[in-house]
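This part shows chain A:
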Amino acid sequence: MKVTIVMRGTLRKVYGYDEQVVEVPEGSTCAQALEAIGVHYKEEPKFGFVSVNNMRCMIDDELHDGDYLKAFSKVFGG
Partner candidate 1 sequence: MTQTMLGYQNKVLRIDLTKKGCSFEPLRMDFARKYVGSKGLAIRYMYEELEPGIDPLGPDNKLFLTTGPFTGTPVPCSGKLSIAAKSPATGTMNDCSVGGHVGVRVKYAGYDMIIFEGQLDKPGYVLIDNDKIRFMDAEHLWGKGSHEAEKILADQYGPEYSILSIGPAGENLNIMSCINCDYYRQAGRGGIGAVMGSKNMKAIVIRGTGGVKVNDIEGTTKRLFEILRNDVVNDDNQFIFDDGTTAFLEACNDGGILPVNNFSDTTDEKWTEYNGEVLNSYRQGKRGCGSCGLGCGNFLKIGNAICEGPEYETIAVAGPNAGNRDPEKIVKFNEVCDNMGLDTISCGDTITWAMEMTESGRHDFGIKFGEADKMIEYVEKIAKLEGVGADLALGTKKASEKFGGEDIAMQVKGLEYPQYEPRGSWGMALSYAVSDRGACHMRAYAPNEEVFAASIPPYTPEGKGQMVYNLGEFNAIKFSLCICDFWGTIDYAIMSELLTRVTGVEWTEQDMADVGRRVLNIGRAFNQREGFNRAHDTVPKKIVRDALQNGPAAGQVIPPEAFEDMLNQYYEIMGWNQDGTMPDELVKSLL
Partner candidate 2 sequence: MKRLKFKKEKCIGCQLCAQLCSAFKEGEYVPSKARIAIETTYDNGNLKYHDHFCIICGMCAKACPVDAITVTDHIEVDFDKCIGCGACAEKCPKKVVKIRDEKAYICDTCGGDPKCVQMCPQNALTFE
């Protein structure tokens, strides 16, 4: 299935792109899709949270064909 992976914040600079469409196996989770394209989120200190189709979700949630997966860097604010 095809999903679009979007980098937000400093992750754009870390990984060198804003968004790309990738082919992943059916039933892949957010974690698996990210790992498949080299985003080792567990080791990346700037990694924050993920959303799918503009809704925050858990890293182990399952993706579906056509999903829009955003990876946000940590932001500090108030």
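Heads up, the rule we're going with is that a contact is a pair of C-beta atoms (placed from the backbone, for glycine too) under 8 Å apart; a residue touches a chain by one contact, two chains touch by 3 or more; residues count from 1.
A quick word on the picks: all candidates are chains of the complex that A comes from, given by their letters.
A quick note: this is a predicted structure, and the numbers were derived from the prediction, not measured.
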Touching chain A in this complex, from the list 1 or 2, is candidate 1
Per the touch rule above, chain A residues touching candidate 1 in the complex are 8-10, 13-14, 46, 48-49, 51, 54-57, 59, 70, 72-78
